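Omission of a single protein chain aside, the complex is shown with its protein chains in their original locations.
Coming up: chain A.
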Amino acid sequence: MTTLIINGETRQFDEIGTLDTLIDTLALRGKRIAIEHNGEIVPRSQHAHTRLSDGDTLEVVVAVGGG
């Protein structure tokens, strides 16, 4: 089991590879999102090369209405 903290929620995964595979697991493929991994922005081009480890913290954001 791998534990990730995503948007402040603790989540457990049987198997986790890269950020790119997590995007599929979370059904976020095709959405306009941006990801911070352990406090660092991960450019889209690096999603497939970013390996996730137990205890990693992620922030996944979108644009919403606001002033």
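Here, a contact is a pair of C-beta atoms (placed from the backbone, for glycine too) under 8 Å apart; a residue touches a chain by one contact, two chains touch by 3 or more; residues count from 1.
Rule of thumb we're sticking to: contacts and distances are computed from a predicted model.
Colleague: Can you pick, from "Glycerol operon regulatory protein", "1,2-phenylacetyl-CoA epoxidase subunit A", "ABC transporter permease" or "Thiazole synthase", the UniProt name of the chain not shown?
Modeller: This omitted chain is identified in its UniProt record as "Thiazole synthase".
Colleague: Would you write out the residues of chain A that touch the absent chain, in ascending order?
Modeller: Interface with the chain not displayed, on the chain A side: 6-9, 26-28, 31-36, 39, 41-44, 59-67.
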